[in-house]
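Here the complex is missing a single protein chain, while all its other protein chains stay put.
Labels for the chains are A and B, by order of writing; each one numbers its residues from 1.
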Amino acid sequence: MRKKFMAVLLSVCIVSVFCAGCGQKEEAPAAENVAVEAETDQEAKADQETETGEGTQEIAMVIDHGGSIDDKSFNQGTWEGIKAYADANGKAYQYYQSMEDSDEEYLNSFELAINAGAKIIIGPSYMFETAIYKAQDMYPDVYFMIIDGRPQAGDDATYTTADNTYSVIYAEEQAGFLAGYAAVKDGYRKLGFLGGMAVPAVVRFGYGFVQGADYAAAELGLSAGEVEISYAYTGNFDATPDNQNKAASWYQAGTEVIFACGGAVGQSVFAAAEANNGKAIGVDVDQSGDSDTVITSSVKQLEVTVKAALEDYYAGNFPGGVDATLGVESDGVGLVMDNARFENFTQDDYDAIYAAMKENTDGILDGILKDADAESADQLPVTYVSVKVME
Amino acid sequence: MKIRGFFEKESTLSVLGSVCAVISGLLISFIILLFSDSSNALAGFGSILLGGFNGGLKGIGNVIFQAIPIIMTGLAVALAFRTGVFNIGTAGQFIMGAFTAVFIGVKWTFLPAGIHWIAALLGGFIAGAVWAFVPAVLHAHFQVNAVVSAIMMNYVGMYTANYLITNTVYNAAKNQSKAVAATAVAPKAGMNVLFPGSSLNAGIIVVILVVIILQVLISKTVFGYEIKACGMNRQASLYAGISAKKRLVQSFMFSGGLAGLGGALAYLAGDGKCISVVDVLAGDGFTGIAVALLGLNSPVGALLAGLLISYLEVGGFYTQVYKYPVEIIDITIAVIVYFGAFAVLVKGMIRKLLQRKGGKE
Partner (left out) sequence: MEYAVQLKQITKRFPGVIANDCVDLSVKKGEIHALLGENGAGKSTLMSILFGLYQADAGEIWINEKKVQIKNPGDANRLGIGMVHQHFMLIHNFTVLENIILGVETVSKGFLKMDAARERVQALSKQYGLNVDIEAYVEDISVGMQQRVEILKMLYKDNDILIFDEPTAVLTPQEIQDLMKILKKLAAEGKSIILITHKLNEIKEAADRCSVLRRGRYIGTVDVAEASREELSEMMVGHKIELHLEKNEAHPAGCALEVKDLVVKSRFSNKNLLDHVSFQAREGEITCIAGIEGNGQSELAYAIAGLLPVSGGQIILDGEDVTDKSVRYRNLKGLAHIPEDRQRYGLVLPFNLGENMVLKQYFMPDFQKHGFLRHSEIQKYTEQKIEEFDIRAGRGTQTTAGSMSGGNQQKAIIAREIGLDRKVLIAVQPTRGIDVGAAEYIHKQLLAQRDAGKAVLLISLELDEVMDISDRILVMYEGEIVGDLQPEKITVQELGLYMAGSKRGNTR
């Protein structure tokens, strides 16, 4: 027993010896560099990076333990927004992955970012709600931005967005509405909505989708029940054979287009669409590149939002204390039209409905119900659409 | 001659093997740092070596805190190894333990403060043990390879936990389990004074207790004697009249219980630590295998190996300042484990070297 103990002990000792050697060299600059002022021109930044590579990464993004920077979704969208702004304006930026998913660890990540010179920290997930709630008071000189969440004390009841924090959520129901509208306008009559888990954001997408389809059917003067929507949540956010089978069975039963709304569930739906000659609608970011079956994507303009927030911050008017819900009014949500594969639905059609929603013509925008407004999708007050909720 | 004797001793060679493994892992991580961005390689490497010390006392506290679950799963794997079974099912046992602990933590609020946490821990232990029961019985009585059935139980565990969470203690808004009641959160037990600012809690006391219990169990008790005999020579244990099947099931369940306890400790830490409902196997379960390998399957070894791995992970976290992704640490740990497995080879090489030298004398 003892020899094994010794084995590990010795290895630990060796490591600590290494540490003692390197420690002295490294500790000094770390402290110093926090104080180093940001330099705005490109050259200075390059110098900084080659010399120390730390201390001036004033734009920081934090990602959760399980996430990755190239997730083709929230993290990536946010990161690209940061990159677009920072590269154009010569700012250094960096992302920090947390060691695990807990508030304490997120706070550690913030601390690390701040020690490395972060002035503004962006957390692109509701997971950071409580950590940012605490951090906004702990670091009053640092600015925070949370996307898809509101800072709260961890009890889902006490919400406070301090003056150094900007909180953004998106009006998913509006994005969903546009998708449903465009699908019916393009000529589809048998629609499907396959959500991930029934979390509020996904539900809002789904409800909007149903209502948008109904709105288009009314416009086209279709008869009641002429548009059918199969509606379900998979209960996960993954690409699984199960999800693919479900989508495939819908296509085989005549569904023409499925709005795939749940992270990697989309991959399952796309695969099923390819095998069954069906169509699909993507979500969150432009997914037209993932499959030729994707006719459009119902997106949140993360890149735009992040870039705008950074511009505001550097212009000296950071929207601190604001709880924003970004919808069509601020171009926060929309459909992908550049890479769209519609047959009848044109850019003009899109512009028209977008403008109508922006101006709330006939109360169209206010009329869209959200997640809390109906028990389930088939309880929504629609006339032209018949919704079939599958288990 | 004395020095040669020292080097020829099995124990010394084991130590050297482990040390070589750690050094090789670090060297390779340095090479990767050099290749990906040479300008920061030294600084980044320094930060890896500095590990938990990057964050001072708080950092060390966090190293220990992060090590808690992986030490437990490491102990689980090590114990099972002793009976000659590879418990690769720690991920499933871990998550079932975690769920049960969280369930008790959320629902059984009628329990008084001191008891609630302990009840939740016990629940986690039992759930892990129950989860190990299936592969254990299949292995002992029906000659079903424990590796295969345990891997399958990992997936069953993952989906079962997800199902149970969504139906009992679900926070739909965040797609994760609800936060446990304050009475079920691990007490700090003065750890916040020792390591100010860190997340460390009384969980480490539980871990140390378990290490001591296991060490005593394995080396001092009849039960330990029997499971060692089963693990080292099944035939001889049968010959000695030991009911090997029974011992195998018992120790496998005990091993599963330890993994479950690890899950419980991990998710009763408070601080917004909740079980995410995702279709991903619990990584801490698999890290346990590395911990056990590196710790040479001894309880104290697992404790130290868990601390080492956690130390490196914290170092990797700080290395992000130099724009290196945290995955560098995963590579480092993987290399260490690989070389740990090659320790036998290293031992042989050292022996040969000594012999050649000896021949010339």
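The criterion applied here is as follows: a residue touches a chain if its C-beta (ideal position, glycine included) is under 8 Å from a C-beta of that chain, and two chains touch if they have at least 3 such contacts.
From a predicted model like this one, the values you see are computed outputs, not experimental measurements.
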| item | value |
| --- | --- |
| Where the missing chain makes contact, among the chains that are shown | B |
| Contact residue for the chain not shown (choose from B:Thr109, B:Asn145 or B:Thr221) | B:Thr221 |
| Given B:Ile31, B:Ala113, B:Leu209 or B:Met232, the one touching the chain that is not displayed | B:Met232 |
| Contacts of chain B with the absent chain, listed as residue ranges | 8, 220-223, 225, 228-229, 232-233, 235-243, 351, 355, 359 |
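The rule is short, and it goes like this: only the chains that are shown with their structure count from here on.
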| item | value |
| --- | --- |
| Residue numbers on chain B that touch chain A, as the complex places them | 10-12, 14-15, 17-19, 21-23, 26, 37, 39-40, 43, 45-47, 49-51, 53, 55, 62, 66, 162, 166, 171-175, 179, 199, 215, 218-219, 269, 271-274, 276-280, 294-298, 300-301, 304-305, 307-308, 311, 313-314, 317-318, 320-323, 325-326 |
| Residue numbers on chain A that touch chain B, as the complex places them | 1-12, 14-15, 18-19, 22-23, 25-26, 29-30, 49-50, 52-54, 57, 66, 94-105, 108-109, 112, 115-116, 126-127, 130-131, 154, 156, 197-200, 235-238, 240 |
